[in-house]
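Excluded from the complex is one protein chain; the other protein chains are retained at their positions.
Up next is chain A:
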Amino acid sequence: MSGFGEPIARREDPRLITGQGRYVDDLGAGALAAAFVRSPHAHARVVDIDVDAALDVDGLVAIYTWEDLPGRVGEPLPLLIPHPSLTHGRTGHPLARDVVRHVGEPIVMVVAEDRYLAEDAAERIQVTYEPLPPVVGLREAADATRLVHDDVPGNVGAHMVQEVAGEGGADARAAIDAAPHVLEFRLDIERSASMPLEGRGVYARWDTDDGSLRVYSSTQASTSVRAAIAARLGLPPGKVEVIAPDVGGGFGVKIVHPWPEEVLVPWAARLLDREVKWAEDRREHFVSAAHERAQVHFVRVGFDDDGRLLGLDVRILHDHGAYTPYGIIIPIITSTQLLGPYKPGAYRVEFTSLYTNTVIVTPYRGAGRPQGVFCMERTMDRIADFLGRDRTEVRAVNFIQPDEFPYDQGLIFQDGRPLVYDSGDYPELLRRAKKLIDWDGFEKARTEAAARGRRIGIGIAGYVEGTGVGPYEGGHVEIDTSGRVHVSTGLTSQGQGHQTVFAQIVASELGVLIDDVQVTTGDTRRFGYAVGTFASRAAVMSGNAIALACRKLRDKALRIAGEALEADPRDLDITDGVVHVRGNPAAAIPLRTVAVLSNPLRYAFDEEAKRATQFAVSGSMDDPPIAPGDEPGLEGRDYYSPPRSTFAAGMHAAIVEVDPDTAEVRVLKYAVVHDCGRLINPRIVEGQIHGGVAQGIGGALYERMVYDGAGQLLNASFMDFLMPYATEIPRIETDHIETPSPLNPLGIKGAGEAGVIPVSAVIAAAIEDAEGIRIDAMPISPDEIFRLRQRAATGDAELLKRSRGRPVPS
């Protein structure tokens, strides 16, 4: 069996792992190559651009600056997600006009016969800059003694407050003031990035005679890229095709669109009437794509003797870099998803989103949730330490209970809809996580390790993730006359396994063999209406749309088969692609024949087709061959549009060892209990979790964006940006529970981002537990642990309550 729920192997892997993948840079071998002159300054005025020396390079085709861009091509890039609180949204131009605001901002596009020559020419272009004072880091941004944009006072792009009253109507600040216990602290998360192994890339072909454009882009949103290109280039959407071929990872960064290059490359291809391609290199990706995560959080919490939250007040400073093309989705998600599986009592959250002269900040897997979970779970750990209680007990008293769903947190979520949790069982997640990591046996393990001179610690953290945000996705399913099932959906794939899970849904819904099912994603030639792949939404949105399309197709197939078999469609079943009367396998007709019959023909192009021609079919001579309201062909198309998000959840726990001498951290054990509703394919869900946890460990222990005071990114390479290898990732134990979503026909919830979300919180808790020293900033390196130990030795670091008065670890 290979239907819904089966842990089958990924069908796309044999192709991808034997080098048969087809990525943007595998296409267009004869295309011209584009390269860009990018700003070496974080903030500067472009005074002059001298291209004379570049003109000597053989093979140079064209050089473009902003002055060359006509009409809408040169306009500022769109602000994709406007929001009333984003009062000072700003976006860059495709090529810089006058002022550059981060290192890596594109200034000149060079087109040449190949990329080598394009880089040779780019190197010879002399740009004269008048450096301006840069704003780097949240402190400088908030101080606002220098401005990133002259017309944005205080560097403040957005400011937003959400507030929910507690029991009795008390606001959060009053509830905290009245609480028996109050804690107040600051928590920091640094910058990281999606960092897909394939960078961005665009390849464009203009067909002069047809007046049409085909664009291949390594994107997470091909339909919207098409809309953007059509608008900028003044082409009818029907004359623009955008295809996301195989995409080597996205993790959020490729949802941003149109990137400057996505406008410029197609524009140049049309202007030059030549194929043009740009494949981003790694250094470009570091300085000109997007980053995420950097936020500072000021938390104030009031609670009772049991650790029950009475009031929570969080102020957030969000660093959104030089521009805001993707709006303020990240701090909105942090603000709302911070609450996790808990009831906060009264809650107030306020964020200020600030400009800095650094690369733009847009969602990266988790998208603001890792920061929110870090706040809430560090808060839980602090309360437990303050009260001297087990950390899991404090969490348990604050849980939303299984009988309280749907549970309204009283906030507005990132989709503009109420933050209402649809289903879940948080106590069960905790129970299983404790079992999987052996929480109750840990003190014994700690003592035994200590006897051997080893220092270990344990941490736990939970999260709730709003997945499957709208507005919609669609699915189209068609069975051809050879019985093959062609499935398409408009959203894109970046390696998630859509070829497998969507086919499993189709196999189950239609009763066909999975080997007969072919899935196409992200190709506007096949499906023109779509939103994109982000927010753990593909399975929920397209999965349900495809299921609904299958149900339409199935109804039609049974109706036609019923006529052919002279049977009531309600008595029919489909098994292995054959429609048959239930209980009478002899009365059967294959779907491929149903497909023939579904399309009345005048011309018999083959033997099978004869059965559908006008002299072969019987029926009333007074009825039209196609009944009113019916359509030729055996296909179904439908859309799924949810009222609001569906909420997945999980609980992670880890045991780490910290070397008493070198402060190196090793994750000894990592456990995940996960609930994404009904599982389409447990194996793929586990793969998603493993990848997410690996990225989370990267964010917790290795990866950071090191900017110096001048706004230079000092580690813009894989040598110095420490993405973890397989050698840094422990074995990950997983367990699942399934609380089906009542919101969608398949009862599923998203799983794509889950793995990464709580990892920094878990690892911080475990290191803190091992060291007995408070951890309030992530990521953390051995050097920082070493310095924390030194500070603890001089009384300059906060110790856990349980370790106060004890000898400080050396």
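Note that a residue touches a chain if its C-beta (ideal position, glycine included) is under 8 Å from a C-beta of that chain, and two chains touch if they have at least 3 such contacts; residues count from 1.
Keep this in mind: contacts and distances are computed from a predicted model.
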Omitted chain (choose from "Thiamine transport system permease protein", "FAD binding domain-containing protein", "GDYXXLXY motif protein" or "cysteine desulfurase") - UniProt protein name: "FAD binding domain-containing protein"
Identify the residue among A:Arg45, A:Arg146, A:Arg283 or A:Arg308 that touches the chain left out of the display. A:Arg283
Pick out which of A:Lys239, A:Arg559 or A:Arg787 touches the chain that's been left out of the picture. A:Arg787
Of A:Asp13, A:Glu664 or A:Asp796, the residue that touches the missing chain is A:Glu664
Even though one chain is not shown, chain A touches it at residues 115-116, 119-120, 123, 281-283, 661-664, 702, 706, 714-715, 717, 719-720, 722, 724-725, 727-728, 781-783, 786-787, 790
